[in-house]
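Omission of a single protein chain aside, the complex is shown with its protein chains in their original locations.
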Amino acid sequence: MNTHADTMNDGGGHVMHKDPEGAKTGMWLFLFTEILLFGGLFIIYAIYRGMYTEGFHHAAGELNILLGVTNTVVLLTSSLTMVLGVSALQRRKRGLAQLYLAATLLLAGTFLLIKFFEWGAKRSHGIFPGMEHLHDLPPGEGVFFNLYFMMTGLHGIHVIIGMIVMTVVYNRIQSGSITHENQGILEYSGLYWHLVDLIWIFLLPLFYLTA
Amino acid sequence: MESTTTLSAEYAHEDHEESHVVPDRTQFNVYVILILLTAATVFASVKFPGPIGIGTALVVTPVKGTLIAMFFMHLKYEKPVFVIMFLVALAILALVMGLTILDYLHR
Partner (left out) sequence: MTESPAGSWGRTGSYLDGPSSRTGLMGWLTTTDHKRIALMYLAAMGVFFLVGMTIGLLIRLELMQPGEQFYGAKTYNTFFTLHGVIMIFLFIVPGIPAVFGNFILPLQLGAEDVAFPKLNLLSWYVYMAGAAIALTSLYAGDSPPDTGWTFYAPYSINSGGSVSWAVLGAFVLGFSSILTGMNFIVTIHRLRAKGMGFFRMPLFCWGLYATSWIQVIATPVVGITLVLVVMERLLGIGLFDPSLGGDPILYQHLFWIYSHPVVYVMILPAMGVISDILPPFCGRTIFGYRAIAISSMAIAVVGYGVWGHHMFTVGMSDTARWVFSLLTFLVAIPTGVKIFNWTATLYRASIELRVPLLYALGFIFLFSIGGLTGLVNGALSTDIHVHDTAFIVGHFHYTMFGGAGIGLFAALHFWFPKMFGRMYNEKIATWAWGLIMVGFNTLYFPMLVLGIMGMPRRYHDYLPQFQVPHFISTVGSWILATGIILMIVNLIRSARKGRKAPNNPWGATTLEWTTTSPPPLLNFATLPEVKTGPYDFSGRKPGQSHEEGAS
C-alpha cells in the first residue's frame, strides 16, 4: 500500500511531515457529514411532529422517561471520562488514559444494554418496525415509533462503531503505537464520541420529554 | 531536516501549537453543569408539560450542545476556522430545515 509513501523521501532531505491540523480538519468535516445525516432525520421528525401533534403526544407517553434520562447521564459521564482520558495521555499518563478509556467503554456498553431492554419491552408490546400492530395504531403513532426506532437505531449503530474504535485505540495505547506525541487517533475518536453524545442530547427531548 | 520544504517547515511549526491541555477541573465543571441542565429540562417537562416544558427544552438543549462542542470537543481552543466551518454546516442544515418547514406550515 505504500508505493507512494516509499518515495515521499527523495533522499535529498525533503520529508513530508504529518499534519495534525489537516487531519483534524478532515475529522471535523467527517463530523459534519454525521450531523447532516442525522439532520435529514431531524427534518422528518419536525415535519411529522407538526403533522401529527396528537399522535406524537400519545405515543411519546409510552416511552420510559426514567430510562431515557438514565441513558443521558450515562452518555454524558462517558463523554467526561473520554475527555479526561485524552488529557491524561497528553500529560503522559498512559495507564490513567487507558483506565478512562475502559470506563468510557463500560459506560457505552451500559447505554446499549439499557437501550436493549427498552427496545425489548416495546417489542413485547408489538411495537417494532415491521410489526403489524404498528399499522393499527391511531394516526401518527406508528410514524412516531418508526421514527423513534430509526433514529435511536442509527444512534445505536454509532455507539457500537464508537466502542469498536475505542477498543482499537485502547490496544494501540497498550502496544505503544499511540503515545502522548502521537495521540491524534485518540483525540479524533474522542471527537466522534462527543458527537454521538451531542446527538443523543437532542434525541432525549424530541422523543422522551416534549412530544 | 533543515533543508525541508516550505510545507514541512510549516507543519513542524504547528506541531507545537497543538498540545493545549484543558485542565480536568474545567471539564469536570462543564460535566456538572450539563447534568444540572439535563435535570432542569426533565423537571420542567414533567412538572409543566406543554409550552413551558417545550420552551425549556428548546432553550436548554442547544446550550448543552454548545457546551459539549466548546469544551469537550475543544472548539473553544481551536483556530476560528473550525468554529466557522461548524457554524456553516449548522446554518445550511437550518436553512434546508427551515425551507422544508415553510412548505408544510403553509399547506
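The first chain written gets the first letter, and so on, giving A and B; residue counts start at 1 in each chain.
In this text, a contact is a pair of C-beta atoms (placed from the backbone, for glycine too) under 8 Å apart; a residue touches a chain by one contact, two chains touch by 3 or more.
Bear in mind the structure is a predicted one, so any value in this text is a computation, not a measurement.
Colleague: Identify the visible chains that the left-out chain touches across the whole complex.
Modeller: A, B
Colleague: Taking the entire complex into account, which one of A:Pro129, A:Gly156 or A:Gly184 touches the absent chain?
Modeller: Residue touching the absent chain, from the options given: A:Pro129.
Colleague: Out of B:Val32, B:Val46 or B:Leu99, which touches the unshown chain?
Modeller: Residue touching the chain left out of view: B:Leu99.
Colleague: So that we can see where the missing chain sits, which residues of subunit B does it touch?
Modeller: Within subunit B, the residues that touch the unshown chain are 5-7, 81, 88-89, 92, 95-96, 99-100, 102-107.
Colleague: For subunit A, which residues reach the chain that was dropped from this view?
Modeller: 1-12, 15-16, 18-19, 21-22, 25-26, 29-30, 32-34, 36-41, 43-44, 47-48, 51-52, 129-130, 134-135, 139-140, 142-143, 146-147, 149-150, 154
Just so we're on the same page, only the chains that are shown with their structure count from here on.
Colleague: Going by the contact rule at the top, pick out the subunit B residues touching subunit A in the complex.
Modeller: 1-5, 7-8, 11-12, 14-15, 18-19, 21-22, 24, 27-28, 31, 34-35, 38, 41-42, 45-46, 53-54, 57-58, 61, 64-65, 68-69, 71-74, 78-79, 82, 85-86, 89-90, 92-93, 96-97, 100-101, 104-105
Colleague: Under the stated contact criterion, what part of subunit A meets subunit B in this complex?
Modeller: Where subunit A meets subunit B, its residues are 12-21, 24-25, 28-29, 32, 35-36, 39, 42-43, 46-47, 50-51, 65, 69, 72-73, 76-77, 79-80, 82-84, 87, 90-91, 190-191, 194-195, 197-198, 201-202, 204-205, 209-210.
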